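Following this message is one structure expressed as structure tokens.
Heads up, one of the protein chains got dropped from this complex, but the rest are sitting where they should.
Right, chain A next:
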Amino acid sequence: MIRLEGVTRRYSSRAGDRVALDNVDLEIGRGEIFGVVGRSGAGKSTLIRTINRLETPDGGRVIVDGEDITALDAKGLLKARRRIGMIFQHFNLLNSKTIEANVAFPLMLEGRPKAEITARVAELLAQLGLAEHAKKYPRQLSGGQKQRVGIARALACGPQVLLCDEATSALDPETTEDILNLLDQLNRELGLTIVMITHQMEVVRRVCDRVAVLKDGKVVETGRTADVFLNPAHPVTQAMLAEDDDGFDAAMAPVGGQMARLTFRGASTYEPELSRIARETGVDYSILSGRISRIRGEPCGQLLVVFTGGDATVAMARLTENGVAVEAIQKEAR
């Protein structure tokens, strides 16, 4: 649905040149929710903005639904943008217009007939639970409601793609959850392809099918969210996940024995594998840290345990046989 080929973007300033995007290749499938994470300044916003060419790349191509966005002339670009919705961290609603006028805005820009606009706006407001706010102004709404208006506006022209630049970063956790549920629902019901830029790992964990990690304008890691989050390969990914997980440092554990990271996925996450195998092999275990959760709906868990007594090697082999990914960790001498 969206393909970036060798996309590069440089900024030059008096302080020197800066490569915001460095030869980025990315393929985002139709109907996918795709996350892009990275630290501040990694180039996330620049990346998402090349997709509707708010930012024109210096090199490379961006193809959306088979159309080369980078090659379009001015008029073609305006048309293409109508098929790509976008929502923003600070909503960017027009304060001078009512909610219904905000939602009608893109349709009006497109020059649709008045009757059609009225009908479409009513439909969108109802669909997003905003009907009672139609005549209000943005300042009368809460952050979550404003983002709903932003979403309604982005959907008005019936786009196939929705770009979200830190769409939940200005919202509290509960409202974030609400907006994420909404995006998830739109993805399922409309088959909408969604690209989400965020620095909130939790957001990715919750809704993204796949994720790319950006560092200094380069994609350093990409894959299915569960794969990347359970086995992060790049130090940046590991660090960002560790921060999200309040960063347990294995080296600090005040216990001897064999340390191991156990990764459970799918339905077996909820099975009592660990205690059963411990009982059978006579090992004891203590859990140093862990998390059982869902990544994009898939149950998964990761435990850091230390085995004492009995034969840890046998226990780990048994766990592996039973579909638990086991990674033995050598405790570093300090």
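Methods note: contacts are C-beta pairs under 8 Å (C-beta built on N, C-alpha and C of every residue); 3 or more make two chains touch, one makes a residue touch a chain; residues count from 1.
We adopt the following convention: contacts and distances are computed from a predicted model.
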{"item": "Listed names \"PqqA peptide cyclase\", \"NADH-quinone oxidoreductase subunit B\", \"ABC transporter permease\" or \"Tryptophan synthase alpha chain\", with the criterion being the UniProt name of the chain not displayed", "value": "\"ABC transporter permease\""}
{"item": "Of A:79, A:188 or A:294, the one touching the omitted chain in the full complex", "value": "A:79"}
{"item": "Listed residues A:12, A:40, A:95 or A:330, member touching the removed chain", "value": "A:95"}
{"item": "Residues in chain A touching the chain absent from view", "value": "52, 54, 78-82, 84-86, 88, 90-97, 105-106, 108-110, 137-139, 153, 157, 163"}
